[in-house]
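Provided herewith is a single structure, encoded as structure tokens, for subsequent inquiry.
All protein chains of the complex are present and in place, except for one that has been dropped.
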Amino acid sequence: MNAAVVFGLCGAIAIGLGLYGLITNPQPLRKILAFNLLGSGAFLFFGVVARRGAAVGLGGDPVPQALVITGIVVAFAATALAVALLLRLFEMTGAATIRADTRSSPADDPEA
Amino acid sequence: MTIASTYEVALAMIVLGLAAWIITAQKSFAAAGGFVAYGLLLPLVWVRLGGIDVALAEAAIGGGLSGVLLLGAAARLGTTETAVVAERPGVLVRLLASVLSAFIALSLAAVVLLLPDPGPTLAPAAVENSAATGLGNPVTNVLMAFRAMDTLLEKVVLLLALIGIWSLVPDRFWGGRPGMRHEADPRGVLAFLARLLPPLGIVIGLYVLWVGADHPGGAFQGGTILAAMWLLVMMAGLMDAPPISRRWLRLTLIAGPGIFLVVGLGGLWLGNAFLAYPSAYAKPLIVAIELAMTLTVAATLGLLMAGVPERRA
Amino acid sequence: MTEFFTGALGFILAMFALGLVRVLRGPSDADRMMAAQLIGTGGIAALLLLGAVTGEQAAVDVALTIALLATFASIAMAKKGTSRLDGDRRDTMEGT
Partner (left out) sequence: MSAAFNIMTIIAVSAGAFFFFAGTIGLLRFPDTLTRLHALTKADNLGLGFVVLGLLLQAPSIRDGLKLVAVWLLVLLAGATVSQLIARIARQDGASG
């Protein structure tokens, strides 16, 4: 067992957990959290590939590492956009749900 | 099992425990708190995997900005939680979802165990060609030269996300200031921190940018630190968010990708290819792009965090 | 020396795991914030030791970044999504 195997398995389980949360949790914010978890697991996979490509004195293959950095930026941009959409939805309807039929009554929201 | 791999297994167990907590916690606020802790742990994993550049990015984004964004959203949405929890899917759906997730996790675990070790690598190619740019950090070389197109597009994605957020603004607030106006006691502890930390943070952010040429670091990591310092000053109420219609702000937002694009087109004009640097000027050009990029990243991330404009200028 | 650092690293990580129990159990927000603070500090100590184990000097830069940014989450927790800190002015006038 080396670091790549341990954290590769860790990434696989994180992807599984994230996927489960993404499907089953009805709250959009929790879906965003689960999505981020899933993403970080996928990044760990790239880390494993990079680690196994360690050569010529480098700790890892720089190409997958650079891809992960790009991925982190894009994941953050997507998260920020999703959170902004969610907060706007909450502001307009007084509820944070993505189900169209069971929109809860905006009783305690003065703006709605 | 050696002492080092015991440590790795322990770290992996804690990371997975937190991951399970993020998914199963009752309250979103507690789950977001778990995500912050998760984000603080991942850099340890990445250092162990030999990816210090990634560890820096993960520390700045995962442990810092993402956590603040999600905690803030969880707190604002706290009142809606009980209504939505009732929409939890039935047992059958949850069972199917867990079977599917377990299947995917197991397949991926098999892939990890079956992948060749040592695997194919581009590391020798990256090191061989590093003389072309004169930079010593292979990851920066990949980001700024060998795969420069990806980095250019990534910055465009950041801008698109910001445009997406701005397009949510109600008409009457167009061009206004994003987010709420923060207030704090000017003699309080938060204002104290917001006066003391940013000068240090700016130095560290620029340091991370500067060492990125030859050691782990770079424009994105440095820019994230600068964005965090800007946010701290705004959160302490010492400075308001700028109206999004300001010209200097718009110019800062496009400076990084703009200069990148101009240099790239220059490469085309000089007869090589799009984004090909003339080899005599590769290093100064890359450093110039990175400087502009750092400012752009700082401004873009800060505004992404600030959110939808909701006040008049 | 490397073995000693790895051992210390494992020990601090174990403390870290125990601190997590407090984050997860709560009960109050203050307890969660404290545990988050402990995790930040423990993570920094672990990173510094890890840097010493692997001989990777840049690990200190990662620790520096975390030290700079770990406060943000605590401030966000304290602000609870509102524009001001509860009881701000009153507190400081009493000289805390």
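Just so it is clear, A, B and C label the chains in written order, and each chain counts residues from 1 on its own.
Note that a residue touches a chain if its C-beta (ideal position, glycine included) is under 8 Å from a C-beta of that chain, and two chains touch if they have at least 3 such contacts.
These numbers were taken from a predicted model, which means no experiment stands behind them.
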Checklist entry - Among the chains included here, which ones are touched by the excluded chain in the whole complex? => result B, C
Checklist entry - Which subunit B residues touch the hidden chain? => result 189-190, 192-193, 196-197, 200
Next on the checklist: Residue by residue, what part of subunit C touches the chain that was omitted?
Outcome noted: 1, 4-5, 8, 11-12, 15, 18-19, 21-22, 27-31, 33-35, 37-38, 40-42, 44-45, 48-49, 52, 57, 60-61, 63-64, 67-68, 70-71, 74-75, 78, 85-87, 91, 96
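Everything below uses one rule, namely that only the chains that are shown with their structure count from here on.
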Next on the checklist: By raw count of C-beta pairs in contact, what's the busiest chain pair here?
Outcome noted: A-B
Checklist entry - How many Å are there between the centre of subunit A and the centre of subunit C, using C-alpha atoms for each centre? => result 22
Item to check | Where subunit B and subunit C are represented by their mean Cα positions, the distance between them in whole Å | outcome: 20
Checklist entry - Which subunit B residues touch at least two other chains? => result 48, 52, 65, 73-74, 76
Item to check | Per-residue overlap in subunit C, given as positions that touch at least 2 other chains | outcome: 56
Item to check | Interfacial residue positions of subunit C with respect to subunit B in the complex | outcome: 3, 6-7, 9-10, 13-14, 16-17, 20, 23-24, 26, 32, 36, 39-40, 43, 46-47, 50-51, 53-54, 56, 58-59, 61-62, 64-66, 68-73, 75-77, 79-85, 88-89, 91-92
Next on the checklist: List the residues on subunit A that touch subunit B in their complex, please.
Outcome noted: 1-21, 23-27, 29-30, 32-34, 36-37, 40, 43-45, 47-63, 65-70, 72-74, 76-81, 83-88, 90, 94-97, 99, 102, 104, 108
Next on the checklist: For the complex, give me every residue of subunit B touching subunit A.
Outcome noted: 1, 5, 8-9, 12, 15-16, 19-20, 22-23, 28, 31-32, 35, 38, 42, 45-46, 48-54, 57-58, 61-62, 65-66, 69-70, 73-74, 76-77, 79-81, 83-85, 87-89, 93-94, 97-98, 100-102, 104-106, 108-109, 111-113, 115-124, 126-127, 138-139, 141-143, 146-147, 150-151, 154, 157-158, 160-162, 164-165, 168, 218, 220, 301, 304-305, 307-308
